[in-house]
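Heads up, one of the protein chains got dropped from this complex, but the rest are sitting where they should.
We just call them A, B and C in the order they show up, numbering each chain from 1.
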């Protein structure tokens, strides 16, 4: 947990509207765990005022090169251009100065070894699942069920395949993989692997459906949530979600930034979350 | 008078902290007169909120090139980095999009042909005098007295010389030209050329001294003023200076943007201007 | 973004943007804020004055007014402070020298005015009462930059209702009253001026602010304090317009920090019948035409055929 004043190593469009940015962060590999996120700041300009939260896609090294440049450790984020901040980000270049605060939050619990692991990713929700897969694959069979609206939303699946993850793609418009919702695939898989651990990240309606399915099948589920965030460190209380047992008299708010973004499904009050006020507009779609 | 949404052709540092920017502006030569200015906006970012005023240094053409690129007409500004806006400007590059509103204001009156013309420039105040010299030299002998704190403040003097202008440089620290104030040189020249027309632009204390000298020698003087500006077109009344005869009962405020920035010395109430409230902090030094 | 194209196909007729405020008919709900658009002619080179909903003049007083010493303006973060001090040519010079230009333009002219005393408010209203080119009056009881006149009337509901009542007596013109945000409860003043005979309310004027030059240790404005305008104040303006719309029955004009169409739409959605654009004119002289175009595009995309469907459509 530090504020790194650093530079961008690269920033590329990998699918229409989706970017992949590598940021120089020395020794990040030692501290970043699957499910962690960072608060990203475009250094020199004031708007956007607040930092933007992004999951850590992965950490890595650029090897030392023949010009005598030393090895460089980096963290990588994948982001979708949706508004003011991400639009500015998409215009950043190698060498531009940025600040990242992190790694933040509570990551995934690895669960028991050797049980089937099913990861469910919706669109950009795929991001935190890659580092998770890289860990889980060491001891377990890992399957990725990846869903999106259309072909463009299906990103970096081949990278999971390279890890040895079995991947299943579905799109709502059928433009890639199976036509339909990723939750239909999950239903099928859970009938086949009734003892699987499930890990999911994606839009709220998808997470709700995943939660219902997992509850029915009585399999453990961890979800990574999004929420509007100002501080990212538990200080502002802007990012809360309702925990199980929450009432106005017995508040059980949980900070997404500090107690999450990964929660065990049973920590959360899914009925109350689904109410209108339960999550931000931005995180719905 | 238009708002040109255009691009930068080049932006170079010409002396420490002084930049020269060429901006593509079709047919600007037809409308820009010596003494005119533009309101400059860094297009994509909100801060600074307001546009910045800059004198037009000159207009010109880039010839059509062999790759079939057509001739490009441009306007050139010279600016000194002093604050937020000019700092951002100094980081702009060829091809960056900007907006310029102009040409604005009332320029110099050319005076009678064939009389001696003495131009007095202090630091960046030199800017509007170049186009003026280019006009005046057609019919008159033109001398430029250029002053600054130190060597770095003396810019583009050779360009005046190329026009055939006789130039005299003085710096306060003696690091270039004569040591002392440009007004000392003016005194000498006016003794020699008692019928000269004087044109001046520079910091307020210099203009005040120039005005006193010209009044003593009874020679006509035109000055180009700076003032804090919001609109640049006479709508906000932020940029006023006190005209001669101004009192609270008989207000004679003149808009620097619309009735100026060039004024005949006798239009202005020099005593009242010299009072604290007479001009902005920014324009004092 | 695919939805955009589809919806556009379905609704390629242009939506009706016309609104009416106190009998003043406007082609669209976008007009300049007083004091940021001179007397209209200053911006004529940059936009077609017949394209905007109305023209609102710089505030006029009975006699010409010198205004405040300089510096009068200071930029702040996403805003600006001004203490112009209501410099203006006076009502008679306006009628004689400025109005002829406006007469030729087929757009309603709203004249913003103020007085140093109660009587002066009445007298200015009287002198404008029979001028046919004046479509409506905007009564400024909210300028923070002059000692008498302005804000003292705007912060006290009794004084406000008194001045509105007097002006009402002197003029049958549509009467818009412009309120200050520098009050504990703007709805109290809004209800008072409604009861006193205002036909519409305009809010907000600027928030009183101050900035200091840390090097010289002097205020950055000669007047010490000034009025804060620009995008920085928009959330305060939206909140107050929302409150006033709930509190009164007369139409409300929303103003404060509008830069683009999305900003204007916030005000319309909370219930403003029209909007004024101030500081943004300085940033971009074509701000208003761009906003009008943006509102039109939004209506087309959202399948809205008449702007009035949008006004007050907030989902609470």
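Assorted remarks:
Following the convention adopted for this analysis, a residue touches a chain if its C-beta (ideal position, glycine included) is under 8 Å from a C-beta of that chain, and two chains touch if they have at least 3 such contacts.
Not measured: the values here are computed from a predicted model.
Screening C:44, C:118, C:210 or C:247 for touch with the missing chain picks out C:210. Contact with the chain not shown here comes from a single listed residue; of C:250, C:265 or C:283, that residue is C:265. Across C:18, C:77, C:105 or C:247, the single residue that touches the chain missing here is C:77.
Looking at chain C, the residues touching the absent chain are 76-79, 81, 155, 182-185, 207-212, 214, 216-219, 224-225, 228, 231-236, 238-239, 242, 257, 262, 265-266, 269-270, 298, 313-316. Even with one chain removed from view, chain A keeps its contact list with that chain: residues 1-3, 41, 46-51, 99, 101, 227-241, 246-249, 251, 253, 258, 276-281.
Here is the rule we go by: only the chains that are shown with their structure count from here on.
Greatest Cα centroid separation from chain A: this falls to B.
Here the CA centre of chain B is 35 Å from the CA centre of chain C. Centroids of chain A and chain B (each the mean of its C-alpha atoms) stand 55 Å apart.
Inter-chain spacing, taken between the CA centroids of chain A and chain C, is 46 Å.
Shown for chain A are the residues that touch two or more other chains, namely 46-47. Shared contact sites, meaning residues of chain C that touch two or more other chains, fall at 77-78.
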